[in-house]
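The complex is shown incomplete by one protein chain, all other protein chains being positioned as in the whole.
Order of writing sets the chain letters: A, B and C. Residues in each chain are counted from 1.
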């Protein structure tokens, strides 16, 4: 859980700037207008993400630790605090899309100002002090990486609601499509297993509390469910047959008239989907994406299988994932999952798509919240949400690991989420 | 999972009539007007409960199995189907409180008609046939017992919303109050444990799939949290301090202006609560009742403890609960929990109050839904709800066991629910 | 605006009892269960009407004027105050359907208690005193007559929402249907006219303030629009063609999927409607009923005509209505409008159906509110509502007159409302 502070300031500064720059690169293709809106409550304006991640360093590093630091603007804490009650009142979450000032340019000035003071801070602070506050520094960077993923998924949603269906990036010149490997159920031995992060690098508090679980023998599919397979479910009337669904999921799917994954549109009799490169035909071999837990579970039920628990997933991931990981991550800028290709035992475990598990996001046995505002980081969300594992094509590559626990409500579909079957 | 059908029909008929009669006895103190309304969507009109439990026997026993049976009324299936999509369309759940016909008297005629035909059926059907359909017969009785508990909690809610605060039953003449025992944390040995129902009598499908879990050593409080203890939390500002709360719980408590358990009213500076005998002073020694999971968890956090998981609860219950159980059940007609008294190792495990656990209501590893409509009984609810264990003062005594899994959304407060602490 | 108090007490008592008894007769066919529910906010439980009209006499007559009078129950004012802020807080309007106590029987006891004290009051009070408080006595009776009409329309709505479609009264043995006369546009001379009540009997404050209006010459149809004529509009796609509609009306009709008047059901390809005698075929010659202002106006636009203003209506009514009126009123217990028959110059002006006018319900030039609580009777509703004129088949016969101004929001359909065309 430490940055390599002992190796002088420069690497730390370099890492800080690398993360900060990556965030701005994500927003580079956007117009100022794109950065303002909040079409649904889940999706925050990109301008807000840019400022909020900056506010984090200002509030938790510069204000308490850089002597003489003056905040960039006294009202920005009110504007860019996300959910920290400890820090004070803030713009209501559902009102983020009405805040036009500061402008995008002013937010970039804010970023520059904080970056400059962070560099000053990192270069003039003693190793002892840096070591002491390293957890919050590192948390700030990991936090910004989380928002990098959210920026991608929020930008996709914002552009998708526009009747002009604008592309985030132009279509790549020659896009190769390959054939997905056949599905195979891989056997995993049960018994007692250690769950949770045991390494020496950074992890979130929700991964800590290493503990033992007992699982029975189980099987896991060697790849994610493909669009072709999911289309079968759709064509078999899966969205209209309550028997496959959890009750609340079926009610939602019916009320909202779901009949396909998010971003799918029927055009002249065939299915297309909105991507970061605009509207494209469905690639039948690629994994199905942008589905809710409800759909994932309905599909699994229809297929006579089930989803994994988060413990089974972690055990299998530890056993099968190749090192280094081969998935698509943020850095590849594909913004879509790879097709499972021959030669891998088990594809797409890390990167590509988050995988819904049938585990509620609850505290591990030894979980304890950090003191102060940062104790609000993870713990207070441990209800009503389901765990997703493995990262996605929008996750920074060095931000994911087998023990990483992501979580969303079971109805959410705007993340890069997919289905892995078990039995 | 069997009724004692082999011992001739009479005991079965007797049991059937006993359960059916108990339901009507519950409604005996009501006026016809009380049986019509649905003040919140969770609370069904008593008239509806009376008819729905009858519809269950008509639909799942008489129609398929009694030759020549004619339904009492062709539209009652539409009116009294609760949530079985397999059976067909039905009155919207939130419209139950607008259905004035059939009248209460007509519903009693419906009950009598179905009872009569059930007696006919039980007396003329072969043991082989009865053995074959015994699961559904028994399910009908258990189902009716569940609705007996719901009748009590729904009646309490209905009466409580009335500005006249009418009593369901007159106050008992001399109500004894005793002093609660001191709280003690009882040590329970961890390790591998079998979870799930292993007996030969009835259980629900959600208790099946016996499986092994590993738990660490833990401690469990020897009794439920008392009103006195909960008042300390309230007086310490517990309802206004976000640090104790899960985020969604705090938002709800704030929006809904919660400042005490459901049914508590402040009257001339002191707390009273609405009971089945009208308004009464709070008994400081009695367990705190009618709290949501959110409140239970906030209290536990404030107290520096935590809630149990459902596995820990089942292990502890198996270890500590006295046999026969000593709690208040429906049959005692106390409609309140006992105060924990000296001489018990661990009080109030079975009966008295349902205990919130920090376990999501999910399927056990080997869970499988029954085929047909009855497969909708439990499985489709396995999302977004939390498990409660142990039964309450509104539960029929022979309807509870250590493996019984009850479930409600974490915001619900109208059940007889309480808090047991762990660490 | 006076009761005939000078003719001794007996006629006054007789009139009082006649009105009071008529209210109870209206409720006589109901079951207790029918009297509790409030399926939509506009519709109050019959039990509430029975009690509220009684509360009016208790609050405005007995409490201030009968020495030593003790209220029947101290909480009934909270329960049965409708909207008088001057009198104090009350059950929220949308919660009336959750109040099960007092029971119907207790409400009848309340009525008997107040009736008894009213008789005592009327018989022992001096003529001078009675003359003085005559306005409030009379208002109480007129108020109760207004609630008689609401009872009819609310009962109809309550029964109509029941899947069993129960009849309020059995179908009459031999129901004669006659052919509607041909529509004729009757010419009315414009110029200066006096508007408002000029008689010596009772009228509401909103009819006072006699004032002059100037209208141009206009024509008025000799009868109401029939079901046959309205069906033409429906079959011409009238509900789906925005050009005939006011914008907010079209949005509502679209959102709510209106495709026919309220209470119309399509059954095996033909239209039926729910009546107080259960489901019946549409009588093509009868006037179309249970339509909103939006529908009335859309029909008129489609027909190339328009609705009347309330001034035009009053002028025409004064000119054409037969004396005595020939319409169906509450007392005939037809609960439907007469078909226009030959021999009348202009049919259905008084009684039969309320007629939507294209006049907003605003104060007349000299309108002034009464002092005190009764000032809340009419004045505060003078916004966002449209005037209806002429009374209906649910209006007590002696409760209507040409100057009577009824008012509802333009979307309301549960009153006996119809369409008269002008040009």
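Keep this in mind: contacts are C-beta pairs under 8 Å (C-beta built on N, C-alpha and C of every residue); 3 or more make two chains touch, one makes a residue touch a chain.
The structure presented is a predicted model; accordingly, all values stated were derived computationally and were not measured.
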Please provide the labels of all shown chains that the missing chain touches. A, C
Using the document's definition of touch, tell me which of A:36, A:203 or A:388 contacts the absent chain. A:36
Determine which one of A:75, A:93 or A:267 touches the chain that has been left out. A:75
The missing chain sits against subunit A at residues 31-39, 47, 75, 78-79, 91, 95, 97-104, 158-159, 161-164, 166
Name, in rising order, the residues on subunit C that touch the hidden chain in the full complex. 83, 85-86, 192, 211-214, 216, 242-243, 245-250, 293-294, 358-360, 362-363, 365, 375, 380-384, 410
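Quick note on the criterion: only the chains that are shown with their structure count from here on.
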Considering only mean CA positions as chain centres, point out the chain farthest from subunit C. A
Can you compute the centre-to-centre distance for subunit B and subunit C, using the mean CA position of each chain? Integer Å is fine. 47
Distance between chain centroids, defined by C-alpha means - subunit A, subunit C (Å): 60
Per the C-alpha means, the centres of subunit A and subunit B lie apart by a whole-Å value of 39
Two or more partner chains touched - positions in subunit B: none
